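Below is a structure I'd like to ask you about.
Only one protein chain is missing; all other protein chains are in place.
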């Protein structure tokens, strides 16, 4: 039985197959509407995350399955002191597959060790959120037609953002990927990413602090939020924050076939005036998130497309 | 694409078609049990309202569709500062239609402007609650067989009750409607209802403060709650409240074919001894609420009855 706990649990080949399936789902959605009839997904959300939860639920409903679960720890038995190991053994009697969000790092791994059903990590603390990474990969591949030969700009808080770290880890497995890492000096990628991931894999990368300068070279711009509380002082924050807000003026510097992604929710790091630009793909990305989760559920349940 | 944001969004003719469909649903329920197979309703309830939410969910399930969503803002992404405009664009990737309840007036209108799917206003602050009005219209038409030639009594808090204002606005479009407006002087309908709605449409109406006096003339009695906190002083409240509690004694003054409606929940403004009276229609009204929401979902999704 397979689980999905980390973004790299699937090999490059397996990831390719998953993305192929997601693509076929996008192209032939009605053909998949009954493949999970009679199957049940449990959404075990020990902390709220509407977007992620509803994306999983939409995915399972699209496949003809059904859904049960809880959306916050308050309404769960966790408050009665039950261990994750015990909970998952009970849930294994109720559902065929589960998606777990938990504030503690490693909780989904513990669950997987005791589970009778496939466990999908839907985010564990600041640790991993593998279906976001798969969503990002599918988005890039669908928008650009490839996962090789790309210049990827990552912009914002590159120090604490787990989404960005996971995406870098996932993309270094493809050929001829070049990163432009755009952030204030305080929020650069951690040393281990630079050394153990980028340099160790001979990946070309540039660190810069001007989004304007980076724009012309990018095939993909992946935006993330710069949170005020990450800065050492208010002064720096005020000085720097506008440099990392994407607006129409900055978009003019970009290629015609560059696409903007964002894991959402955004606050103000992408100006709403960009939303109507045909290169703004962050809402489309939410749609890819449903397709990739459909593919993932099918893969873990070993369900095939009907002939 | 159509939305339902205000009770008068549908013309008189469209409302008539909707009520006809609801009537046919009531009479031939099983024939509708698969018309929304594969369709998904998102219930986006930024404030709790079990009755309204479950009525929508029952409606969608009765049509063969499925449901996802959230039942309070706590478990949504709203707490992360996401705008309604962004949320609805993401939800548009997850569902085919949505019902939104929001504490802020106008939030469903904002959502509709950015939505890729039909938006139903399920109540926005003290503003509008159009499916309650449609429920009231269907209830009256089903119970009395018509929406013309009726004397409608509205009783209770007519000053602040949005339900009552919406119902008046909806009923003035029909012929030969007469209103008897029964309330304490402090809680009469606002001036704009009297002038811009009733007098402007040449609608006959009487304002009185005695429910007893009104009873004999009524075809429909629409009860609402008189909240203690609406009164200027405790003395007035104690003096007046009993006059607006419907009981068996008052029911004896009414016609044999007069029906009592109430948007629910009631607290004590209708004595439980009235519940067994065959003219007490406020629980049946909840059933009409499901039928009219079924008709509404079908109409907005442009789904037809199978031949």
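Letters A and B mark the chains in the order given here, with residues in each chain numbered from 1 onward.
Keep in mind that, in the parts below, contacts are C-beta pairs under 8 Å (C-beta built on N, C-alpha and C of every residue); 3 or more make two chains touch, one makes a residue touch a chain.
The shown structure was predicted, so the numbers you read here are calculated from the model rather than taken from an experiment.
K.L.:
Considering the complete complex, identify which of B:71, B:224 or B:299 is in touch with the unshown chain.
P.N.:
B:71
K.L.:
Out of B:8, B:58, B:240 or B:253, which touches the unshown chain?
P.N.:
B:58
K.L.:
Among A:2, A:34, A:89 or A:241, which residue is in touch with the absent chain?
P.N.:
A:89
K.L.:
Touching the absent chain: which residues on subunit A qualify?
P.N.:
Contacting residues on subunit A, toward the hidden partner: 38, 40, 42, 66, 68-70, 74-77, 79-82, 85-87, 89-95.
K.L.:
Applying the definition given at the start, please give the residues of subunit B touching the unseen chain.
P.N.:
30, 33, 48-51, 54-55, 57-58, 61-62, 66-67, 71-72, 264-267, 272, 283, 286-287, 289-290
Note that in this section only the chains that are shown with their structure count from here on.
K.L.:
Upon optimal superposition of subunit A on subunit B over Cα atoms, what rotation angle is obtained, reported to the nearest 5 degrees?
P.N.:
The two chains, subunit A and subunit B, differ by a rotation of 120 degrees.
K.L.:
I'd like the Å distance between the centres of subunit A and subunit B, where a centre is the mean of that chain's Cα atoms.
P.N.:
41
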